[in-house]
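One structure is given below, encoded as structure tokens.
Only a single protein chain was left out; the remaining protein chains are all shown in position.
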């Protein structure tokens, strides 16, 4: 067969592409997952759906899983409404928010006054303050892989020493002293850290500084400053690397510990070892104090990290949704409120399975008040 | 009219890197008499009028269609040239503000801090890792590609040469991200025993010294270099193959007539003839390796220690560093630091590629 006009072939291709583009669909029903069809939401609230059909949000990758759960709940509660979240990092989230490109910014740290973020955000919100809403809490695990060892306890002080290179062997007296009964091998410790800039690193280093009793002499910040070990890309990369090696240790969000089935160290802040999990983290959050004004709910991290409440697992990452208190156009405001309301109520049910901590009740009430006040 | 007697057979997939069948092209290339007989002035070239036709000095018709069309084609040519200049200029313009603010020496510092308030970034460490890993890859890929190219042109049975060549070209069709995934999740663990052995037994050689990356995990320059080498194979092979194919058959037959063995034929005719082309192909491959991004990004672990010239170090190449930070490009000055690094990469690949092309350009017999 000879086609006389080759150009017509291109036409056929184009037509094929068009035909293909006619049959896609965003409508999904999850097919078998570890968590689908979990118990009915513990907490449901009436939601006024409406406004902008497709919200855009961007920011911290640490809250990616939680946002996915929220988006799923949002889609159920408000059919045809969606939110697309780009997990590109806290810095990007804040910048995209203040630039007015996304409706909601996700960040691992509250807007900083010193960096001018507060003012920039206020400008974006038509001269109204932006609020930090701590909607997603996730414990960070100190995951490790050491053949034959599945039960390990660390104190903040020893952790700080490990991650700064002062303790370099698994059978270092500092570790064996708090792990009586566990036989630790004479093996070098390979520290795995986040090679990219990350809020998780920032929080982890803040924690070591606040709770490490002076053992952490480095700065906090989004770059790992410990000076030992090897970097990996993203929490996923860290989890992969920990799993692939032997004698490795690193810090990753709980969800990655679950996904990779890694062992995570218990933390002993002075009143007994507490395992990584929702319960310990919830205990820590309950005792957290706020330092923001009014509906701007900023958590006092130093106090949280330094606390030694019994049964609390204080190494918790609080991630914020950054929203305008006022200044959205009416359509966007309506959708933002609807989404956040769903997130704070129906969205909470799936969180524990996704490696996050459902909001304690008092906190939820505060959040709902703030969300309702968005105009 | 459309019944031509010569129709271009499609090139084998992946052979897009160069003149796919210049052997035929050379027939028409040297002096095409057409343009001079064309109405109008037909470009500033070949003034030679074919003797067969009488010179039509009288009527010079300039058709508007011709003018427009020529302007279009010349414009496109100029556009492409302008493009390469623009790339350099734009990168430079965007990099300058950050370079001015830079607290460290850009070329010789080994720290990289591109967080906006106070920038302090130097490209040296990235450059070293980039060049080191690429050269390592090239050293692996060069002999293997030479072997493949010789096999395909001189040794393989004629009938199988084409499908075999197609198989090698398939290597070029695999997207680099898939190489990266394969390298990180499949090859790295498989290489762990080898690299551990090298490290334990030959660790006294700096090349195999214990580096910043854990060998059991395998996110080392060693792994990345091997994956890069695989990616270079089809590139170096494709061009070498073409050049080897053009060895004048008289030379080969002459050598055979003198009683040379196959290998002696190759050594005395094919290799001397194709040497320059092979080196040029390798340089093009090097250019490719220098700029490879995603595979390196996935495989290599990053580190906060200085690069120690060991294969078992981690680190970042210029390209992977840029890609690692790409999502945080929201502050122009922070991005400027990475653009400055990109400029260095651009210049580096420019020089390597220009060098490679100049080798080929110096050998008219390859056309």
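By written order: A and B. Residues from 1 in each chain.
By our rule, a residue touches a chain if its C-beta (ideal position, glycine included) is under 8 Å from a C-beta of that chain, and two chains touch if they have at least 3 such contacts.
Keep this in mind: contacts and distances are computed from a predicted model.
Undergrad: Can you match the unshown chain of the complex to its UniProt protein name from these: "Cbb3-type cytochrome c oxidase subunit", "Carbon-phosphorus lyase complex subunit PhnI", "Phosphate transport system permease protein PstA" or "Carbohydrate ABC transporter membrane protein 1, CUT1 family"?
TA: "Phosphate transport system permease protein PstA"
Undergrad: In the full complex, which of B:107, B:139 or B:177 touches the chain missing from this view?
TA: Final answer for the missing-chain contact: B:177.
Undergrad: Any idea which of A:64, A:222 or A:266 touches the chain not displayed?
TA: Within the whole complex, the residue contacting the unshown chain is A:64.
Undergrad: Would you indicate which residue among A:236, A:275, A:306 or A:368 is in contact with the undisplayed chain?
TA: Once the missing chain is taken into account, the touching residue is A:236.
Undergrad: Mind pulling the chain B residues that touch the left-out chain?
TA: Residues in contact with the chain left out: 1-11, 13-14, 16-22, 24-25, 28-29, 32-35, 37-40, 42-46, 63, 65-66, 68-70, 72-81, 83-84, 86-87, 90-91, 93-94, 143-148, 150-152, 154-156, 164, 167-168, 170-171, 173-179, 181-182, 186, 230, 233-234, 237, 259, 261-264, 266, 284, 287-288, 290-294, 298, 319, 322-323, 326-327, 329, 332, 335, 338-339, 342, 345-346, 349-350, 352-354, 356-357.
Undergrad: Would you write out the residues of chain A that touch the absent chain, in ascending order?
TA: Contact residues on chain A toward the absent chain are 1-3, 6-7, 9-10, 13-14, 17, 20-21, 23-36, 54, 56, 58, 61, 64-65, 68-69, 71-72, 75, 82, 84, 86-88, 101, 234-236, 239-240, 256, 258-260, 350, 353-354.
The working rule: only the chains that are shown with their structure count from here on.
Undergrad: In angstrom, rounded to a whole number, how far apart do the mean CA points of chain A and chain B lie?
TA: Between these chains, centre-to-centre, one finds 41 Å.
Undergrad: Across the complex, what residues on chain A touch chain B?
TA: Listed in rising order, the residues of chain A that touch chain B are 88-89, 91-92, 95-96, 99, 115, 190, 195-197, 221-224, 226-227, 230-233, 240-241, 244-246, 248.
Undergrad: Within their complex, state which residues of chain B touch chain A.
TA: Within the complex, chain B touches chain A at residues 113, 115, 117, 184-185, 188-189, 212-214, 216-219, 297-298, 301-305, 314, 316, 324-325, 327-328, 330-331.
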